[in-house]
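Only one protein chain is missing from this complex, and each of the others stays in its spot.
So, chain A:
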Amino acid sequence: MRPGRIEASGRPLPWSLVTPTSGADTVSNAAATPEKEQPFAALGLKPDEYELIKSILGRRPTSGELAMYSVMWSEHCSYKSSKKYLRQFGQKVSENMKKNLMVGMGENAGVIDVGEGWAVTFKIESHNHPSYIEPFQGAATGVGGIVRDIISMGARPVAVMDALRFGQIDDPDTARVVHGVVSGISFYGNCLGLPNIGGETWFDPVYQANPLVNALAVGVLRHEDLHLANARGVGNKVVLFGARTGGDGIGGASILASDSFSEGGPTKRPAVQVGDPFAEKVLIECCLELFAGDLVEGIQDLGAAGISCATSELASNGDGGMFIELEKVLLRDPTLTAEEILMSESQERMMAIVTPEKLEGFLAVTAKWDVETSVLGEVTDTGRLIINWHGEEIVNVDPRTVAVDGPVYDRPVAYPAWLDALQADTTASLPRSTDLRADTLRLVGSPNLADKAWITNQYDRYVMGNTALSFPDDGGMVRVDEESGLGFAVATDANGRYCQLDPYRGAQLALAEAYRNVAATGATPVAVSDCLNFGSPENPEVMWQFSRAVEGLADGCLELEIPVTGGNVSFYNQTGDVPIHPTPVVAVLGTIDDVARRIPSGWQDEGDNIYLLGTTRDELDGSAWAGVIHDHLGGVPPLVDLAGEASLAGLISGGAQESLIASAHDLADGGLATALVDSVLRFGVGARVWISEIMERDGVDATAALFSESTGRMLVSVPREDDVKFRGLCEGRGYPVLRIGVTENSGQLELQDHFTLSIDELRGASRSTLAEAFGPVVGY
């Protein structure tokens, strides 16, 4: 994994205090003044890291070099605390998992061969810290950053999604963050012309001062258009193009993203970058035209650590040497110092490697799109990254020491002292539901399960004309090829409550649910991207949670045989000593031969049979029922059976190919009750349902039948004429199946022997929650 972009930044800049006002701190000056004091600690470097830099260079770093090392060795960019564990994603891999993997972890984003000469690239990344400080710009630039990663691979971005976690819905500060984040995503994504096809939103007090904004983007490309971030070919030009470089986002990766918020600390707001989606839209079209004209040898987006990152990474991945004249960078603010230019995380910039023969053609394309461009230098074979500032050498380093061989930590790990007590506090002690109707309604209206149209109606889901599924269906689906109908589906999931109870199983549950969501659309899951949101790695208990979650995810991916292709880690999501629940957001991508065979999540016709696939255990620990009805979190999460999930996915995919399934919806938060209500509300078609046979077959009571969150289950509806075939399909695959109802145009959900809820009542409960908290929804 590599830093995708900045986790914000600012200008708490020590530079003006420490650099001589006349002239830059040159390499020869650094060699001549070994004792000069440098503000390494203010830049986030530890004393031993500073000593390491001095021993690498054989002298003290120049202020420019110190700037580069400080941002590139930050937690956000270097993965120094997580690297040890992330290696598992590359190690726990079978031959099958490599089969369709064109580019794996380590590049800007993973690339999957989806057949017919097409490839899909996707990645999810965090923009958590800036989205709390300045929600609108933080979230907007989160979208912008991940989209540039996708462009860097040579792909056209075709869809975005977002996984959001906010504090308690009725906390006064939550509205500030929600309004800002949602309008930021809406502003940037809509203006880029990318359909927003799904995502998830959770509210929980644990995210009150640490909201999570994880943005996902997907791109498509022809195999031959694949581009990588490397600087090869001595004499090739290093070209910076896009927006001008300004004073925003300086040191964001080191100062903001790699530290916890402290009560009463200085505001970090000036650090957050400001996005211009128009500049990015033009940059997308410009890049695609450059790729089409074969005018680019290597390309890298500028995100976290800006020019420091792009130059050192391109050089490290290529011939190893590069010469840059930094004064040629086009500036928004002419007073910026060399160090500030190196660290700036201004948005909407790209760096390309271009052969001298193609430079003219390159410049013609950027001129056509009015994209400002400057040639900064060229690729060399010196093995050194040398940066000059007005003729004076201010950086002379081995780029690998900056970008690749940073410090790696084996942080202390400790089993949480509180965990045994938490797991012992199960839901067995809680009273069962005595009023199933009332409890169902409370779940329907609970913030995490309620209708999210207040959010999703602010996103354009139509643009590009290829959206086959979007919220509120289980996954988003987009057509890739207009002729054949080839397409992909994506879903993201993470249940922080489960991860708090058991991070290993919690991570696997997130994987299983995202996998099941993709399968429910009729697609076949093929790849994973993850965004691992945790507290401070300096807390041994957090580090234990992290290690367990990564292990669970890596083991799970190996069992399902779908590779992790990239993602990112976001640490320091904590305020004071209190970390968030571990929240490993898992994005699963699947493929489908023809999107015309996609499966919606709700009932469209009356008279279809309703089947429950899978079996129900009494698994209420950590459930929505426990949280909403009893405000309880304790016990152990549901069992995971990944082989069963794979079997279920195969069954649904088989049913989709034969067009036997009218709808499919996975069972997760809120169990069967939520799945039934969602299926009713999707198109307003009612149903008559019975749970007596579930209770009898699986030996559970009505509370568990309705609210248990056992995995490996899906609710499907099947037209009568396909009934025999469908039952045959289930029997052939040996998957448990039970007919539990029939769809009706009755305007109600009738649960025989228990209760009846009208669609109007369900709709009212589902729609009122977000509207009351954040404002009315047009048309509701």
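Keep in mind that, in the parts below, a residue touches a chain if its C-beta (ideal position, glycine included) is under 8 Å from a C-beta of that chain, and two chains touch if they have at least 3 such contacts; residues count from 1.
Just so we're on the same page, contacts and distances are computed from a predicted model.
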Which name from "FAD-dependent oxidoreductase", "Phosphoribosylformylglycinamidine synthase subunit PurQ", "(2Fe-2S)-binding protein" or "Dipeptide-transport integral membrane protein ABC transporter DppB" does UniProt give the chain that's left off?
"Phosphoribosylformylglycinamidine synthase subunit PurQ"
Which residue among A:Asn457, A:Ser484 or A:Ser768 touches the omitted chain?
A:Asn457
Contact partner of the left-out chain, one of A:Pro39, A:Gly193, A:Pro719 or A:Gly764
A:Gly193
Residue touching the undisplayed chain, where the options are A:Pro34, A:Gly58, A:Pro431 or A:Gly465
A:Gly465
Listed in rising order, the chain A residues that touch the chain left out are 183, 186-187, 190-193, 276-279, 281-282, 369-370, 456-468, 479, 482, 595-596, 600, 604, 683, 775-776, 778-779
